[in-house]
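If you scroll down you'll find the structure; I have some questions about it.
A protein chain is absent from this complex, but the other protein chains hold their places.
== chain A ==
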Amino acid sequence: MELFSNLAMGFSVAGSLANLAFCLIGVLLGTLIGVLPGIGATATIAMLLPITFQLEPVSSLIMLAGIYYGAQYGGSTTAILINMPGESSSAVTAIDGYQMARKGRAGTALAVAALGSFFAGTVSTFLVAIFAPPLTAIALKFGAAEYFSLMVLGLVMSVALAHGSVLKALAMVVLGLLLGMVGTDIYTGTPRFTMGITQYADGLNFVALAVGVFGIAEILRNLEDETDREVMTKNINRLLPTRDELRQMIGPVLRGTGVGSVLGILPGGGAILASFASYTVEKKLSKNPREFGQGALAGVAGPESANNAGAQTSFIPLLTLGIPANPVMALMIGAMIIQGIVPGPNVVSEQPELFWGIIASMWIGNLMLVVLNLPLIGLWVKLLTVPYFVLFPIIMAMCSIGVYSVASNTFDLYAVAFFGLLGYLMSKLRCEPAPLLLGFVLGPLLEENLRRAMILSRGDASTFVTRPISALLLLMALGVLVLVFLPQIRKRRDEVFTESDA
């Protein structure tokens, strides 16, 4: 049982007093920056990189990894409490989590998120340990055609996210796709829709967009109607979920963990899809899908498990291939290089203490997060009782600092203001921001991979159906489309029947 001896070695490395301390510092810091809206893990890790010079390689990576998954926990806290997702993955949590908070179930939502994340974290840590090498082989089978088909599947699923009109959801996806086009075209180098502003040459900043359409818009809406907030703060009575609620979350958590673990492995875009995909699955499986968007427990439990599982498994391509799945992983590579470790397939064999130590620390870190966060829930919920004239200016200031810290770009702040107004307008028109965000994230990936696949196949579009994985994904997309429209067809038929009966 090589696995167990490896894990034992990992735990002995991660369990040393110094490494436990660095793990704790990492997850504490991560939770904190996750809770502060706008300030993300990327900015924090970038700022902390110089400090890691002085540390042992294992300790520094354990701490940086702690910040990353700690921020995932903290990010869902703000998404639930003030509808302010700092990362793309918690955007989905905001949909139902915030509605739960408005109904006085903020404590339950936070506890469900924490427990779901812990379970997903535990499972995916073991997945990383067992399957890292074989799973990497699967990730390498994904070429441009496969990614294109995966993005198609993601966009089709995004329509199912909406709980209002399908037409409005489609409109939001398209608007998101268009916003994603802003920036330099990577194939020709032509700037598109940048209005001559060099600062937008690399596209609009995701954090600026998300903070604008979710957060600023929410603040504007709240200022319009103060009584709304007071109702919400008075109704908090219970923090921990009941036995019944615990039973309800088992299914979504298990499914979310599965979806998240698989999608997290894919470098580039995979992890982003995890929480969106899980939400779609839960909504489709639910007995009362109308509950979704009104504060469904499964709408929090599933996506939260999925994004945490995805966050863990995104370490697989990093540790086994030296390939970053997202900007945070790119920073981790930088941290490894600074320490003189060449990231790549050799890390497992040449630095087994490092590899297994990080894996073991992930589980320890997840445990610390649950122990830390369950008692803290009461504290976070008290945030809601802070009067709005104190809370809103603080949130605005934090958002501005956070958005600016991503790239030191003042134009990102103008974008926050613009998208705040747009988000407010959208809420007036009853349009959902989540499909817009997904279109924005997936659009550029869709286009990039479509064009790359076409160049590689020399203009032959059949490449998407002759490659088996790609064909399978497209078939799944077709299946989801049928599922989305089936209830409507059935409903229409029901209506026809009721009419004929009458």
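One rule holds for everything that comes next: contacts are C-beta pairs under 8 Å (C-beta built on N, C-alpha and C of every residue); 3 or more make two chains touch, one makes a residue touch a chain; residues count from 1.
Here is the rule we use: contacts and distances are computed from a predicted model.
Visitor: Considering only the chain that is not displayed, what protein name does its UniProt record carry among "Integral membrane protein", "ATP synthase gamma chain", "Tripartite-type tricarboxylate transporter, receptor component TctC" or "Probable sugar-binding periplasmic protein"?
Guide: "Tripartite-type tricarboxylate transporter, receptor component TctC"
Visitor: Have a look at A:143, A:251, A:289 or A:352 and name the one touching the chain we're not showing.
Guide: Of these options, the touching residue for the absent chain is A:143.
Visitor: Which of these touches the unseen chain: A:8, A:166, A:456 or A:478?
Guide: Of the listed residues, the one touching the omitted chain is A:456.
Visitor: What is the set of chain A residues that contact the non-displayed chain in the whole complex?
Guide: Chain A touches the chain not shown through residues 42, 45-46, 49-50, 53, 139-144, 184, 186-191, 198-199, 201-202, 267-268, 317, 321-324, 327, 330-335, 337-338, 340, 342-346, 407-409, 448, 452, 455-456, 458.
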